[in-house]
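Here the complex is missing a single protein chain, while all its other protein chains stay put.
In this document, chain identifiers A, B and C correspond to the written order of the chains, with residue numbering beginning at 1 in each.
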Amino acid sequence: MKKTVLVRYFAILREQRGLGEEQVSTSAATARDLYEELRGLHRFTLPSGNVRVALNDEFGPWESEIRSGDALAFLPPVAGG
Amino acid sequence: MKKTVLVRYFAILREQRGLGEEQVSTSAATARDLYEELRGLHRFTLPSGNVRVALNDEFGPWESEIRSGDALAFLPPVAGG
Amino acid sequence: MKFELTSSEITPTALLSALDDTAAGACVTFEGRVRSQNEGRAVLALEYEAYAPLAQKEGERILSEAAARFSVLGIACVHRTGRLVLGDLAVWVAVTSKHRAEAFEASRYVIDQVKARVPIWKKEHYSDGSTGWINCAPSGPAGPAPA
Partner (left out) sequence: MKFELTSSEITPTALLSALDDTAAGACVTFEGRVRSQNEGRAVLALEYEAYAPLAQKEGERILSEAAARFSVLGIACVHRTGRLVLGDLAVWVAVTSKHRAEAFEASRYVIDQVKARVPIWKKEHYSDGSTGWINCAPSGPAGPAPA
């Protein structure tokens, strides 16, 4: 069964996707499944091992189950400072 | 044979001596001998183990021989910063 | 204790006066600036992009951790976002404490953790017209860039 989630992209992922956020309809069960689905679709260069996921504005594990209405963000390696 | 040296005192030694510098006529052979002589005379509270000596504006060992015309300074434990 | 993201120039003087405290014997500040070279390439400008809600939370957590680990009196960190040019202040950390060891250790902790954990990204613009997202080469390590 499909669910609809908000996905935010940052930095290199935002540029590779060509937008900062979008509503995505997916049947992915976990955050990792969703990232792999989107990575295939948009040819993201970063493997999930180099990316972190945030669920509803908090860091989460890749195995987090996703539900309709969730907001996910995919975070490339950070480089503040 | 007596020699004449300039002696400078700092901080607590200056206060215990009551002046910042003076010409001293002494037969002391080394800087340590001179400090011990002055310590007895002026009742300095600091033993030589807590004091350093400078000879002609440079740190020196307590065993430095002193000569007429030398400038010695007796330095209590420092406390900058 | 204050963590801040800002898109306008960081002004240390005003920020420091908020930390004034006559109980403080020590104040250590760290300034991270845009430098002219990175890994041998001439840098003209850079952009910082932040995931603001989570960057704010993570920044505040780092300051709380530093305050819990080290005996400090005041602690602050400000990070720029947006476009910066050479010499601009990118990040500023200040810690006040009674004694100096704590201010050194806490400020080092804050900048190390901010660089490693806060969701902020840096894109460099080079003199040859190319650009690059730092740490985002597909095969490169995921660790933070130095300094």
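The working rule: a contact is a pair of C-beta atoms (placed from the backbone, for glycine too) under 8 Å apart; a residue touches a chain by one contact, two chains touch by 3 or more.
Keep in mind that what you see is a predicted model, and the values were worked out from it rather than measured.
The chain not shown here makes contact, within the complete complex, with B, C.
On the side of subunit C, the interface with the absent chain consists of residues 13, 20, 22-37, 86-87, 97-101, 103-104, 107-108, 111, 146-147, using the contact rule stated above. Annotation for subunit B: contacts to the undisplayed chain at residues 8, 10-12, 14-15, 45-47, 49-50, 52, 54, 57-59, 73, 75-81.
Note that only the chains that are shown with their structure count from here on.
At the far end from subunit C, in terms of centres built from Cα atoms, lies B.
Averaged C-alpha coordinates give centres for subunit A and subunit C that are 26 Å from one another.
Taking the mean of the C-alpha atoms as each chain's centre, subunit A and subunit B sit 74 Å apart. Along subunit C, no residue makes contact with two or more other chains.
Multi-chain contact residues of subunit B, defined as those touching 2 or more other chains: none present.
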